[in-house]
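Heads up, the thing below is written out as structure tokens.
Every protein chain except one is present and positioned as in the full complex.
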């Protein structure tokens, strides 16, 4: 068993707090050891919560630490800290360049939320600086590549089963965004995910982009161009169109349809990968229960572990096992005798009083 | 930060090995410390694999241990081991009663795969023994209760939004089973899950059961009654019908439709909870990206942690961040100028040679 | 071109009036010539409406007829009328036996709404009487056999592609029924359709039936058993379970899932025939536009015919054709020149003033 990776997180707004909880509670092989945020009180509250026991009780706080998670005021100090093995950057975009450079300097692996930096030039400087270090330390938070649906779509397209991919039709919709969200942010904060999706799925660079602005919805502030319709042209001749609509009112919806020479495949419909191929539309029926219920087993065991650490259980009891046995015994009898069979059980009160 | 829960697993066949990998690799706050199986070689191989580092390289094996996970020949010795905090029982059903009694004796929390025991009487004895201990130590592996779809179905039914639940229509299909699978096993090993589902969703006991045997599929051995059609009658008057078909050929399929006074809800169609209510069928659109992509973030961070522990990254690179910045910059310009804009980027070779 | 079949309809309640409009307006090769109903005023109103022109204006009423459709008070006189070639019986079930016998006597083809008659014995007498006539004159209104989804399901099952059919899971739900609807009527008026569906799909007789009564929904009157759960056992060993729920509140829903040796097929989901087969679920993509839009062409031409009979059109105009030409001309130019092209059109006022 290797040592847990000690992680520090810079920025504990919505994304950073989400990552902090993830590392502290759900990620195996890692340990949250430090957080940094200009809002020190927010960082301290989070540290107290996550440094605590799994049941949410406040953690022991030996040696001045808040339950095992330290609050470090200066993000660069966090990066340099000898007890931090790796860093997650969830600070505002304008702070990324300096923090990334510090990570490179200290040779620390870093997971940086998008954008890498605020403009093309500074991004290029980061690329060049990492290249000088000589090894990959920076991962950018384009997390769609890790979504199981996107991953299966990529796998299907790369398999060649549908022929060469010709077009993408993508949709990116938010329920609403803050009134401060301006037209350019729709490109930089939302469309940017679709930029990465297109580059990744096609394995190709985008060479030309057109962003259309239809007449905006009346449900946004004056001057905000929402929705937008972007068209990407790839170096190899493929294309993608993308609707970005950040005040859709309905909810959050991200869809991607890949159109290839011999069929199409769509994700984001809530039905995994939906294909159209050879006169047929539809999806896959899994081969066995591990595919269908794998996540249920993970949740079962995680909740059992959490409860057992408190000396409890959190799931079906021995009584449930007993009741099931009684029903199945009657069921076998019914099957053998071809008639309804009453289930014989003691009453709960006979056992539990 | 609490100490990790030290877990021993008894039985490392398909289910046990699956649990072992789960505890070692995916469960936070737990540590696999011991395995036991009559097939000692199989146990040793598993211990070597899972005791290793996260990248799959063989783990260090200090003090005679296989990479941190010990092989304990005697399951009762594993249960009694002072360095085992909690036990997972994945041994054959006939061994459960004795192993459960030993867990109760040592006061150890235990997650026991179904069945609790092989017959109603021994199950009742286990219930009584646990009652004497005075606290819940035994959890039975009816893991469907933890499946997110079942959990949301239960929540919907309990909310009362659809009125009282009147009927369940359930389907349980396996692709194929081993030729040794006999008619009674369809009841005891497969239908048993539906027994728990009906009891749990209705919050009620089953009082009568009929198991029908239609003319079997020709794709099973002589004398095997497959499919079967069971009808449950609940104490409160509700009912459930269940098809169990363990040689369906197509794949694995588990469905549950709850019919209530003001609508119905179905899971297992691959579209989460599908409701019929007030002249409308359909499902939910999530409110935000954390619902849609929460799992993607977990996978992203877990893979980054695993890679960082090896000094690598496993995801989008700084170059991907740079390319996205370049496209978005051109996109903003296109939006502002109302025309296609070429994307300006250096070539990879200018940076990487 | 053969002469139109002259049809008389007995009973013009909901079903009969529906058939009357169907024959008068949508059926080719037939002509509604007479209606009969104890409620003479209702019959006269219907005759006046349907005897009129296609645009709904009251029809000419030469020789004492209401617009070409006569009202005949005595249903047996209608059956015997020399100008009635064929009869549709939509009277209450208790009247069927006598009316059917009259049709047989006069050798008139008859389409009889279900039930054939009110009890087994009188139904058998009708069968025997028709057998004596020596040719088939009576068709019973089990119209599901003509539903395109059921027809395709039957075709699929009969093709043998899925192997032998083992089980049906059927659902029959009404939004609500009149408070006078009693438990037995659920069997005789609703379940009866499922009886025919099972017999027809299996091509086999039902030899045993169980009708279960779960605790009823609270949204029905005292003593009404709704929903009901029926189990059919076929002579050949296959089985069917059927939920009938006539106060479902949501709407009307009829579903049928056939489970066969190598897959299953479901209709009634609103997606035509949905199959599960060989690791895949889904449906068919049609080969060409005639499958997809055949009905649209029928509607287009029917509406055009109806409008043309009034000297009008009812659809896209010449202006729509002109506008499409202008856009396509610009589109071809855009394709050839690789740039946006403005559409050149005169304004409507230049033409129409």
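Note that the chains are named A, B and C in the order they appear, and that numbering of residues resets to 1 at the start of each chain.
Going forward, contacts are C-beta pairs under 8 Å (C-beta built on N, C-alpha and C of every residue); 3 or more make two chains touch, one makes a residue touch a chain.
If you're wondering where the values come from, they're calculated on a predicted model, not measured in any experiment.
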Touching partners, among the displayed chains, of the absent chain: A, B, C
Listed residues C:76, C:95, C:192 or C:219, member touching the removed chain: C:192
Touching the absent chain when the full complex is considered, from A:227, A:283, A:316 or A:331: A:227
Candidates A:14, A:133 or A:167 - the one touching the absent chain: A:167
Contact with the hidden chain (one of C:148, C:179 or C:221): C:148
Interface residues of chain B (partner: the chain not displayed): 274, 276, 279-285, 287
On chain A, residues whose C-beta touches the chain left out of the figure: 163-164, 166-167, 169, 171, 212, 214-219, 227, 229, 231, 233, 236-239, 241, 243, 245, 248-251, 253, 259, 261-264, 270, 276-281
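Operating definition for what follows: only the chains that are shown with their structure count from here on.
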Pairwise touch network: line, ring, star, complete, or other: complete
Centre distance in Å when chain A and chain C are each reduced to the mean of their C-alpha atoms: 49
Between chain B and chain C, centroid-to-centroid distance (C-alpha), Å: 46
Whole-Å separation of chain centres (CA-atom averages), chain A against chain B: 20
Per-residue overlap in chain B, given as positions that touch at least 2 other chains: 231, 233, 250-251, 253, 270
